[in-house]
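Of the protein chains in this complex, one is absent; all others appear in place.
Order as written gives the chain letters A and B; numbering starts at 1 within each chain.
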Amino acid sequence: MNHLPQAWGRPRDDVYGAYDHSHFQTSGPIQHTQSPIVTGTSVVAAKFKDGVVIAADNLASYGSLARFTDVKRLRKFNDQVVVGFGGDVSDMQYLDRLLNSLDIRENYSSSETALNAKNLHTYLAKVMYKRRSDFNPLWNHLLIAGLDGEDKPFLASADLLGTTFTSPTLATGFGAHLAQPILRRTLPDDASVEDVDQETAVKLVKEAMKVLFYRDARSMDRYSIAVITKTGVELHEDEKLENQSWQFAEQIRGYGTQVN
Amino acid sequence: MATGMLGEDGIHIDMNHLKKGEVNLGTSIMAINFKDGVILGADSRTTTGAYIANRVTDKLTQVHDTIWCCRSGSAADTQAVADIVHYHLGTYGITNDEAPTTQTAAAIFQELCYENKDQLSAGMIIAGYDHRHGGQVYSIPLGGSLHKQAYAIGGSGSTYIYGYCDANWRENMTEADGIGFVKGALQEAIKWDGSSGGVIRMVVLTAQGAQRHLYLPDQGYAGPGSQ
């Protein structure tokens, strides 16, 4: 032992050789964890002839615990873009701040035209891909809804791997399995978008939210819904699911042959 | 004894082994808004596995005059985080000639918990009073997200009292009712959670400053009360 504190408690040099300080660092490459902790479930969206409808419930789960019931997962970026977030809530908040700083930088000069949904989707997809390439992904699945550079309805997704998709209807998480087939009945292809008006699209998305509430064990009956058209963004953050169907439960007796 | 800390090569310290032996605040903590400010509350049990390492722990930590936090998770991690926030808020108060707000404290806590989420196991509740905003309660669960809440509960014991709190919560309570609510909830948590126990500590934060309370199990949690 010598007088240097960093040598205290360590093997003597004359016995074991000089201390290899590279061992003092954590060995191997830096590792990021990641699994999501506080999470939001599905986001669903559908185009219609004048714009896009997007919805997500207000729940943030902690495992199976319905921990926070007032979490707004739709973020208005400007008058023509709304981003919907599924997945980790802390990463959602990080992206929210990132979009905030992007918006501040965009407004340094007032003359340029505002970023549209297509621009924002490109940006976010690159952010997501960069982070997965750093082996430190943002644990989210995003839907970007709004208008493109020609004021046409725009809807696309970006996930934690940086994968992108676009379609007349989109849904993340459980919604991809449960909501998407329902949405596609009305909006099977690009051509069908022209035949769907706002009222139909809103009704359709609300119906999808209802099915998700029935069948997704990480969902709740309070949700946010936004409609983006040329006239701007109409965002409601405290909607309640209506016209649920439970009455039929009284017909159900036993699990097979039982009649009483 | 010392060899237990060493890794396979017998020379280097086995960090994973140390981590497993870490002291955890398997805890019941909470903070609520009430008519005149906020109340923080916590049990006093610290465990290493099933052994109670400390039965009179103080989990309510001051980070500025009337901004406090409740700590749950690793004792070492939460103390380190609270110490760093304490330092930043002290600096803020001096350089800006103005006391930091609860938002400022919550923001710094959140940044530390989010950016270091890989290394930390820290679940914090931040509660504070300032003249501009009155009382405020923020919750920062494991991943490092930030939630403003009317009241917040945390720690392993909290899972047993979601029902109690939801059923008994009223907004704008008096101080006496607020203390009753916190005490009632923590008693239930202590009763059902093996990792929570000991005394109930509280801190009441109002325009008058910070006031500590203490309630002992051998007095049926009736007193001694305000300290």
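Here, a residue touches a chain if its C-beta (ideal position, glycine included) is under 8 Å from a C-beta of that chain, and two chains touch if they have at least 3 such contacts.
Here is the rule we use: contacts and distances are computed from a predicted model.
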item	value
Name per UniProt, for the chain absent here [options: "Proteasome subunit alpha type", "Ras-related protein Rab-14", "Adrenodoxin-like protein 2, mitochondrial" or "Ras guanine nucleotide exchange factor"]	"Proteasome subunit alpha type"
Displayed chains contacting the withheld chain	A, B
Given A:F48, A:F68, A:F174 or A:Y223, the one touching the chain that is not displayed	A:F68
Contacting the left-out chain in the complete assembly, out of B:H147, B:K183 or B:R201	B:H147
Interface residues of chain A (partner: the chain not displayed)	60, 68, 70-72, 89, 93-94, 96-97, 100-101, 104, 107-111
Contact footprint on chain B, counting only the chain that is left out	33-38, 96, 103-104, 106-108, 110-111, 129, 131-138, 145-150, 171-172, 206-207
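Following the convention adopted for this analysis, only the chains that are shown with their structure count from here on.
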item	value
Whole-Å gap separating chain A and chain B, where each centre is the average of the chain's CA atoms	30
Contact set on chain A toward chain B in their complex	9-11, 16, 23, 26, 31-34, 36-38, 60, 62, 65, 67-68, 71, 88-94
Residues of chain B defined as touching chain A within the complex	2, 11-12, 15, 110, 114, 117-118, 139, 141-147, 149, 159, 162
